[in-house]
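For reference, the structure I am asking about is given below.
In this view, the complex is presented without one of its protein chains, the others remaining in place.
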Amino acid sequence: MRSLVPFVVMLVVAVAAFYLFPYNLAFLTRVVITMILVLSLDLILGVAGVSTLGQAAMYGSGAYAAGLFAIHVWHDPLAGLAVGAAAGAVVAFVSGLFLTRAHGLTLLMLTIAVTEVLQEIANKFSAITGGTDGLGGIRMGRVLGIWKFDFVGRTGYIYAVCVLFVVVVVLKIVIGSPFGLALRGIGDSPARMRAIGTPVTRRLIAAYTLSGAVAGLAGAMAAQSTALVSLGVYDFQLSAEAMIMLILGGTGRLWGALIGTAVFMTVHQVASSVDPFNWLFVIGLLVLAVVYAVPRGLLGLPDEVKRLLRRLK
Amino acid sequence: MTKPTMGPALAAAVALVLAGTAGADTIKVGVVAPFSGPFAMYGKQFKDAIDVYVAEHGTKAGDHEVQFIYKDTGGPNPDTAKSVTQELLVKDGVNYLAGYTFTPNALAVAPLVDQAQVPTVIFNAATSIITTKSPYFVRTSFTTPQVAGPLADWAIAQGIKTVVTSVTDYGPGIDAEKGFVKEFEAKGGKIVDSIRMPIATSDFSPFMQRIKAAAPNALFTFIPAGPPAFAFVKSYSDNGLSAAGVQFLGTGDLDEETTLQGLGDAALGIHTSFPYSVAHESAMNTQFKADLAKVDPGAVANFASVGAYDGTEALYRMIAAGGTDGDAGLKAVLGASWESPRGPVSIDPKTHHITENMYIRVVAKDDKGQLINKEIETIKDVPDLGLVSK
Amino acid sequence: MTAGLQVRGLNKAFGGLVVARDISLDLSPGDRKALIGPNGAGKSTFTNLITGILAPTSGSIQLDGRDIGSLSEAQRVKAGIAKTFQITTLFHSLTVRDNLRLPLLERRGLTARPFRRAAGDGGVEDEVESLLQQFRLTDVGDRVVQRLAYGQQRLVEMAMTLALRPRILILDEPAAGVPSSESPLIAEAIAGLPQDLAVLIIEHDMALVFKVAARIIVLVAGAILTEGTPAEIAADPRVRDLYLGAGHG
Partner (left out) sequence: MTTLASILLDGVAYGMILFMISVGLTVTMGLMRVVNLAHGGFAMLGGAFTHWAMMSAGLPFPLAALAALIAVVILSVPMERVFYRPIYKMGELPQVLATIGITFLMIASVNYAMGSSLLSIPLPKVMSGAVDLGFRTLPTHRLYVLGAGVLVIVGLFVLIERTRFGIRLRAAVDHPGTAACLGIDTGRIFSLTFALGAGLAALGGILGAELLPIDAYYPLRYMILFLTVVAVGGMGSVAGSFVAALALGILDTAARYLFPEVGTIFFYLAMIVMLGLRPQGLLGRA
């Protein structure tokens, strides 16, 4: 089946990275976790067409929930992921009740406001969250009771890749389902969806909740791999960068989220280690290049090249 | 020709890395700090200070060649701090770590440092608890209570009896408030009002009006350097608090030297306490400033510079004594004392934190019309009050 | 009970501006009626009143003897009144098949199912294929709508609306913007609509109207001027003066 090819490629790349960069596993793990966050954004923004700058709200809530759960309840990693995903889903559902009715600038501002309120709350309740110092003292148990998180980060990486794989598979199924088709319809034309009798707001709340669960999952993974949660999980910058990575890769098809994240984080890493003071030039130019030259993202690059070649003939 | 397979290539890579760590007697030190983003100043100050130290003392500590490897965190970002530290330990095989500007970044690497048993010198992060999180932590900066406490003592000695505290509502601000209030009340002073100001405040007039209405002898503040400190100081001067007889007391974070000129004349006459002033008068400090000018013309020294400079002193002492043996190195620096550009310092073997003089300074103009922090009083050998009191 | 749509004494005014004046109209199963009139005669106001986008100032709208005046737009769709849209509201980035699947799935209330494959769920595929065949779109079924010719897009529009299985179908300018070479396609498609469907066509293209409509209603200044067979309308001097003579169409 042709549709399985990308999955095989993804696994091969993940395995190759493991062997090619055995000393960069910590960085690779962060890339994989960010991929999960960007995937969650692809569902709501790329597929359903809801522009949001507030994905950090769910990511951060997932991180704090997983961190607190590990400290006070149980240190099992998978249970922690479930708790993080649940927290992300709850935040998304509640905020989705009013967010999904807004559009354009108003929607962008509301998503930002929700994130800022959560960050301020986390700062206020520093007795619980650790405030500016961060929520420390997270000690994770073994994955499935078997694999211990090791110093080099092998377990952490394999664990993250497995979760990423599951997330991609689940989201692929959802996007290909009647529900997913309805979301793509909403992304194209909400007015027409209403005209064929679809309860658009209800579908959007469901999609936002699912997206929130995935973002919460990503946050939980981050909390487990860093073993510390800081107020930075609610940073506006995180939401904005997730959006940049998604559009860089190409929206709506999941693979774009993976490619965009890998390319952005690699460029970021290289540029900031070559010239930390001026790397923002590189990122700025990269972002502009995407908007003006490949508006459909790197996924659309082959088509653009084909068109160019056809014109040359 | 046969295609090279992945196996041998990888083995070669591993061998190369191992040769780097075990072969020649080069001790590697990983420096983790923000070199990009809004806090890039810290990374630059750290690197400049290390360069000054190396220029003065050479690249050898005892018999060992020292090599610094710099890694960027981009700001308060524990995820990045942890992953780059892991990389330094696993890939670069560093024997010592240093840097760490923000508390969450330092706390995030505590388990790693513990597991790898690598001595780590904190150049800046100022929350007391950090050094309790791993026995391999040593800190050469200061803690917020260490700065706030002596200021309270001094205020009492000046006859200041009533104070309104007004701090930024986040970890360090609250630490400062507690440190000041505890000492001030213990000495018989009275806190008239305590205000915690939201982090994102731009207009401080409401707080200034409230303080003015309470009419205390002085206000005490902790506010981060940069835009907030600028607006706060401006607001103090514009709302006429000085004329109303309310003295300005603060921790030296707010008028540290890289942002001091930006505060403008509004800052004249405010009092702060801090372990280092660029205007500190000593031969060593003059030398330090001259060498800094050679390494990086136009650079301005500040607390981060001396934190890193003394941190490098600690690193050199450890490397000279222990080489690759971190535990031996650590032992050599605990209890050690030396002369720093900020004055005499020593490492408290119990708290692993630096004991140093606190200076009460007043903002004044030097003969070139530049703003300086003029030291007017010295409180000697202050330990980390945050830990000692706990 | 009377089958079909009965409109009685419909009035709509925006402040002092009257845009629908005492309109009465019947649409019974099998009807092929056309609504014509010069620009600004109130044709789109009338359709908006029927589909529920606008609320009338007075008058009644009944479907099969039941008053539907209080139903929302979506509820009227479910009740059986559907209208083709301006072309811009197609799902441009989806394939023709997906464009048809969506209304079919929605009609069966399945668009909340997240774990089935959209292609194949709910037994809609046969209906997708027969709609494609009916509108001669089978060859382009897997093409993305925005890459289709304009006339074909209009056909997709009609097929989508038909997928909702309406009993009352309002075709809003089905030939608007379609080049004359593709116009016969539209006429053919309308001719092929189910016999028991009640169809109201609003159109400027007089050739098309005279070809497909059995009766024509002429609307002027918000009121019905006259109604009759194409032959009667063509012969009516008032219509010639007011409408055809004015050079429209």
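Going by the order they are written in, the chains are A, B and C; count residues from 1 in each one.
In this section, contacts are C-beta pairs under 8 Å (C-beta built on N, C-alpha and C of every residue); 3 or more make two chains touch, one makes a residue touch a chain.
Just so you know, these numbers come straight off a predicted model, no measurement behind them.
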item	value
Shown chains touched by the chain that is not drawn here	A, B
Full-complex contact with the absent chain, from A:158, A:171 or A:290	A:290
Touching residues (missing chain, whole complex) on chain B	37-38, 40-41, 169, 195-203, 205-207, 209-210, 226-227, 230-231, 234-235, 238-240, 258-259, 261-265
Sites on chain A contacted by the missing partner chain, in the whole complex	45, 51, 53, 98, 101-106, 108-110, 112-114, 116-117, 120-121, 123-124, 236-237, 240, 243-244, 247, 277-278, 280-281, 283-288, 290-292, 295
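As a convention for this text, only the chains that are shown with their structure count from here on.
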item	value
Set of chains whose contacts include both chain C and chain B	A
Per Cα centroids, the chain farthest from chain C	B
Core chain by centroid distance, with centroids computed from Cα atoms only	A
Inter-centroid spacing, chain C versus chain B (mean Cα positions, whole Å)	73
Interface hub residues of chain B, defined as touching at least two other chains	none
Interfacial residue positions of chain B with respect to chain A in the complex	6, 10, 14, 17, 35-36, 40, 43-44, 71-72, 74-80, 82-84, 86-87, 89-91, 103-104, 107-108, 110-112, 115-116, 127, 129, 133, 169-172, 174, 198-199
Chain A - residues contacting chain C, complex	173-174, 176-182, 184-185, 187-189, 191-199, 202-203, 206, 210
Residue ranges of chain C touching chain A (in the complex, touch as defined)	73-74, 77-78, 83, 85, 88-94, 98, 101-103, 105-107, 110-119, 121-122, 160, 164
